[in-house]
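Showing chain A:
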Amino acid sequence: MGVENEEQGFEHVLGDSVILTTVEQVVGWGRKFSFFLYPFITACCGMEFMSVAGPRYDIDRFGAALPRFSPRQADLLIVVGTISHKQLPILNKVYNQMAEPKWVFAYGACVVSGGMYDNYSTAQGIDTILPVDVYVPGCPPRPEMVFDGLMKLQDIVQNEKFSKWPRGAGKYTAEELK
Partner candidate 1 sequence: MAGGYYKIKRGESLTFWERLYLPEIFRGLSVTTRHFIPNWISTIIAYITRTPEKRKIMTIYYPEELPEIPDSYRGKPVLVRAGNGATKCVACGLCEVACPPKCISIVGGNRSDGTRYPETYTLDGSRCIFCGLCEEACPVEAIVMSHRYQDLCEHDRSKMIYSKEDLLVPEKDLQSRLDFIRRRAYGKCNY
Partner candidate 2 sequence: MQLLMFYLIGFFAVLSAVSMIVVRKPLNSALFLILNMICLAGLFALLNAHLIAVLQIIVYAGAIMVLVLFVIMVLNLREKDGDITVRKVAAQFVGIIVVSVVMVMVGASVDPSAISALGSASPEFGTVVGVGKTLFTDYILPFEIVSVLLLAAIIGAVILSKSKV
């Protein structure tokens, strides 16, 4: 909420700044077609992720093909597969290591809400610790559903204001997660 108020203030000062809006649009256009993925794959959805990246569905068509295994160079954290509580600090660390701007993509029911695993060991959705941009349900999701999610994310990225960034670290520190 605070961010939104600031945004209004920002806009108020600049008035109808056409230039800023145009720059935001251009940068948003550049960003939305050039996601470098960080695939954080822990479980069975990974198989379906391969199909998404493979020749039949080809995530490269959306410009999101280059998996960068260094979080510094990645834009989109794709969390694929069940995240247990043991995994949370690792996921949080990877998220914190990513350079701004960064987005999080929850892939599959386990990541979105814990899915089938409503138990003591599984995190009930990664949005308990990270800000998630797109939730894609399914166990695992159909590749088309992933592309739907990706296009929804592209719509957000296109219209983002610069004042949204930096997003900062995750909600909890490493000590709190342990």
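How were these picked? Simply put, all candidates are chains of the complex that A comes from, given by their letters.
Note that in this section a contact is a pair of C-beta atoms (placed from the backbone, for glycine too) under 8 Å apart; a residue touches a chain by one contact, two chains touch by 3 or more; residues count from 1.
Nothing here was measured: the structure is a model prediction, and the numbers come from that model.
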Fill in: Pick from 1 or 2, the complex member that touches chain A
1
Worksheet item: Touching candidate 1 in the complex: which residues of chain A?
Response: 55-58, 61, 109, 112-116, 118, 125, 127, 132-139, 142-145, 147-149, 151-152, 156
